[in-house]
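A single protein chain has been removed from this complex, and every other one stays in its place.
This part shows chain A:
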Amino acid sequence: MTKPLLEVHNLRKVFKKADGSQHVAVDDISFHLETGEIFSFLGPNGAGKSTTINMITTQLTPTSGTIKIAGRDIRTDPINARRKIGIVAQYNNLDRGLTAFENLVYHGRYFGMTTQAAEQRANELLADFGLSEWRQDYVKSFSGGMAQRLKIARAIMHRPQLLFLDEPTTGLDPAYREILWDHVLRLNRQQQTTVFLTTHYMEEPERFSDHVAIYQQGKIRALGTIPELRQLVPAASIVYATVDAVTAPLLQELNQQPFIKEILQKDEKNLAIFPNTDDQILQQVLPIFEQQPVKLENIRLSFASLDDIFVHVTEHPTEMEVKAHA
């Protein structure tokens, strides 16, 4: 059996606040990534995702726990770890005083590429990401989307084994999001590059991830494949209903129905109804809405999406059992 590429054991990070109290940003988490897998790390803002990435990428010292990349502890061998990883940070940390081409070439040179090899790969990546036209432009003149594309190109410049994408598609239009994923998937399939993704676009992990971890308040609340995580929500199918205003009598009526397991009010107009059965559920639910003095604007039946799983898991943290990915 081959060793996992990334192993995280009992990782914990505690920050001291200005008032002397402590904030546990990462609370004793463990997981591992196999070579070639795409792993999504999902959580609300401030959940501790970036703190975790910063520790794995040697930018932040853990309070306790161990991180191993390719079997070697990153605390004792951070250089080996950095050689194997590429990072796309959430923010723009490109060299504004350099051109797009120079940003890539210098990065390649830091990682041991010869000037010729670095220049050749830089040109290829600039072409792939639609930036050839701005090859000699300074990065400080780049739009947010252009900078984001260049950051991704820079992160894969040295062909890392483990690529960290921290909200990589934020600010990218749909066309470039597809280009990015096309690239990432190609790297993943052709070179077995392992991908560690954080994102707020749930359709991305749903489409591409092998495993997903749902993270909240420093803890992994759920971890598994998408089908495994689907089992965590009360029903595989969900009825989504939009009314002009959700009323208490409507909720009461729905709650009394034996074929309804759980109701989640998303906002003042939207409901997610988890049925006990998939059998003709719409036909059973529709009359209830018709009996109530509410205007039904939309109703549809669908499988539980990752969005639903995420909302459910983060809203019911104490009920969830972490599915071990071991």
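Please note the rule applied: a contact is a pair of C-beta atoms (placed from the backbone, for glycine too) under 8 Å apart; a residue touches a chain by one contact, two chains touch by 3 or more; residues count from 1.
Keep this in mind: contacts and distances are computed from a predicted model.
Not shown: a single chain whose UniProt protein name, out of "Adenylyl-sulfate kinase", "Transport permease protein", "Protein ImuA" or "Monovalent cation/H+ antiporter subunit G", is "Transport permease protein".
Set against the missing chain, the residues A:Arg154, A:Arg177, A:Arg221 or A:His312 yield one that touches it, A:Arg154.
The omitted chain makes contact with just one of the residues A:Ile87, A:Ala100 or A:Ala122: A:Ile87.
Within the complete assembly, A:Leu60 is the residue of A:Leu60, A:Leu185 or A:Leu264 that touches the hidden chain. Touching the chain that is not shown, out of A:Gly112, A:Gly144 or A:Pro249: A:Gly112 (per the contact rule at the top). Interface residues of chain A facing the missing partner chain: 54, 57-61, 78-80, 82-83, 85, 87, 89, 91, 93-98, 102, 106-107, 109-113, 117, 154, 158-159.
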